[in-house]
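The complex is shown incomplete by one protein chain, all other protein chains being positioned as in the whole.
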Amino acid sequence: MLEIRFHGRGGQGAKTASQLLAVAFLEAGRFVQAFPEYGPERTGAPMMAYTRVDERPIRLHAAISEPDVVVVLDPSLVLEQNVTEGLGSQGFLVVNSGGLGSRVILPDIEGIVLAVPADELAEKSGTRHANTVMAGAVAALLGEPSLEQLLGAVDDVLARLPESLRLHNRQSVQEGYTYGVNALRTLDASSAKKPVHPAPQPARDTQAAHGPKLGRAGALIRPGDYPVPLTGGWRMGKKPAVFLNRCVNCLLCWQFCPDGAVVVDGTTFLGFDYAYCKGCEICDAVCPTKAVVMIDEESPVGSLGQLKEVSAS
Amino acid sequence: MANIKEMAAHSQIDPRFGSGHSLCRGCGIPSIVRTVLSSIPGPVAVINATSCLEVATTRYPFTAWKIPWMHVAFENSAAVASGVEAAYHALKARGELSEPMTLVVFAGDGGTYDIGLQALSGALERGHRFIYVCYDNEAYMNTGIQRSSATPFGASTTTSPAGRAAMGKPEPRKNIVEIVAAHRIPYVAQAAMSHWQDLSNKVQRAYHAEGPAFLNVLSACPPGWGHEPRDAVRVVRLAVDSGYWPLVEVIEGHWRLSYRPSERVPVMQWLTLQGRFRHLFQPDQEEALEKIQTIIDDEWERMTQRDAQSASWFASEQARRWEVLPTLPDSWEPRLGEPMWEHFRKTPNPA
Partner (left out) sequence: MTPRLPFHTPGVDLHHLRVITGAQGVAHAMRQIDPDVFPVYPITPQTPIIQTLSQFVADGLCHTHVLDVESEHSAMSAAVGAALAGARTMTATASQGLALMVEVIYLAASLRAPVVIAVGNRALSGPINIHGDHSDAMLARDSGAIQIFAETAEEAYDFTIIGTKLAEHKRILLPVMVGLDGFTITHSAEPVALLPDSAVKDFVGPYAYPSPLLGNQAGTYGPFSMPDSYFDLKYQEIEAVEAALEVFELVAEEFFRLSGRRYQAVEAYRLEDAEAALVMMGSHSGTAKEVVDKMRDQGTRVGLVEIRLYRPFPRHAIEQALAQVPRVAVLDKASSPGTLPPLFLDVAASVANTSKLVSVIYGLGGRDVPMAGLQDILEGVLADRFPPREPGYLFGNKVWHKEGKSWPI
């Protein structure tokens, strides 16, 4: 059995990618299963989807804890989640390097790791989402399903999309597939040097009982009992920053920020809390003086995202 | 009276709703919640119906709430609030509560217009004192954008999808404000997330109402409405400025418009920003577009008539006690040369 785990954010199409591969594998004569894992989260929140492939009917209905392949659709997830959890030494890890290119932080594992510039390839194909590119790359790495089978799956799974968008997605699958085929050549050479561990470590029992660690009766939570989750990882390549000299302190950004990520001291605007900012850009949209600007995630900024005017004169 | 700076200061001195929730990028709900909670002096307890707000802010063991907060189910938030209010009076009579507490209910349009309508009606009739805030994003967003009775005519949702044989939701939306006003409760209002000062004023009137108060507040939903997250405020503002979403209040049964756009913009401007109306811009859909404009014009006409009829009451002594004097003019977006802008220019950012 081959088990694939996708890590993505709500809205990035991890579920679609898992279905796409499943349909294509079916075309290739395999028994398949594809399923997402849903949480209370909304667009932008980390989520997972799974694809199982086997040569006989699949009766398992459990989550995949020891995947053979892990696909990461958003590079920021590498920092936010333990994406390689349960991935054995023979495993594949395929990460979308996004706009980060070679700067993407790849986990150090013994298996085969491949960074795919999927955002770039998607854009080249005319789509916004890297999911179909990644599906193509994974198929190429695995040697199955074939490109034709994948393209057939695109027509099937994305049948509701307008013709033009479907063509773009066919294109992006192809881009991913080609990238994977080329990468495989280099990987074959390099992976031969890698030592192979005798046996993978067993996956942690994530489903074990909480026992006495459980909170008060009735699931009562006191604020401060647990640190709230950070949501800064939801940003997709852009972050807000501010030229304080242009700011008139109207606090409209504070008012409309959905995430409480605008830092205010008393009644004075100070900047942004990147730990929580999800990158919705509302602050930029409502700023009446263009004091707020959206900049590349990687660009250097002062504390709280403050910027100095470079050419003030 | 709370202006934006007072609310900002208030939310630091007495934080009530915080970061770390998993609502969508560009969601309109948190701004409504913060504005409501920072416009209320004194302790507040919140009852929340099952909704996006509920699931995305309280994933066990995390919580974004820093005040007493309770969720029981989807259709019963007004009934739960009735029980809490009754308990409040019992505890108060026994001297177990030191200071008065305001009870606020947050529910979405599904939990208010549809499944929660019976419980809401019952609670309003019984006259429990609470502020019921419906954040209206015009569909069941929590379960994946299914149509509700708040979904407007022509909008495509996952259960009223546009297709070759359908043009989105064929029925116009329900008017919840009229339904609630028919209960003759002291205070009913319709507000919008874009118009924070208007919303804050209305919350303050609701706070002073001696009985139930109801606010229907238009939110924004980027994935559900199909717009960029950054456009959330702009989309809601256009709903108001086109007259699609009149900002009204019904005080002791008297209707008035609390805000009048200087000129109503054509509704097309609002529609074109949203993917849920995209199909209406196909060649043979002119009729549907005209119908939308007609629905809005008729509704606006009805509102202005009501507003005119109530003018004398609002000028009377009786209306005086509802006055909440704004410290800053109501404008969502300060523009150069406008009075609010001048105010800010005199006090630039000291940081």
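Note that the chains are named A and B in the order they appear, and that numbering of residues resets to 1 at the start of each chain.
One rule holds in what follows: a contact is a pair of C-beta atoms (placed from the backbone, for glycine too) under 8 Å apart; a residue touches a chain by one contact, two chains touch by 3 or more.
The structure displayed is predicted, hence computed values, not measured ones.
Engineer: For the chain not shown, which residue from B:5, B:25 or B:71 touches it across the whole complex?
Structural biologist: B:71
Engineer: Given the contact definition stated above, which residue among B:55, B:107, B:176 or B:296 touches the chain not shown here?
Structural biologist: Missing-chain contact among the listed residues: B:55.
Engineer: What does the interface between subunit A and the hidden chain look like in terms of residue numbers?
Structural biologist: Per the touch rule, subunit A residues meeting the hidden chain are 39-40, 206-207, 209-211, 214, 216-223.
Engineer: Go through subunit B and note every residue touching the omitted chain.
Structural biologist: 45, 47, 54-55, 58-61, 63, 65-73, 75-76, 78-84, 86-91, 96-97, 101, 118-119, 121-123, 125-126
By definition in this document, only the chains that are shown with their structure count from here on.
Engineer: Counting in whole Å, what is the centre-to-centre distance of subunit A and subunit B, each centre being its mean C-alpha position?
Structural biologist: Centres of subunit A and subunit B (C-alpha means) sit 33 Å apart.
Engineer: Please output the residues of subunit B touching subunit A within their complex, sorted ascending.
Structural biologist: 4-9, 12, 17-31, 34-35, 52, 55-56, 58-66, 193, 196, 222-223, 228-234, 332-336, 341, 344-345, 347-351
Engineer: Residues of subunit A touching subunit B in their complex?
Structural biologist: 10-11, 39-45, 215, 219, 221, 223, 225-231, 234, 244, 247-252, 254-261, 264-270, 273, 275-276, 278-282, 284-286, 288
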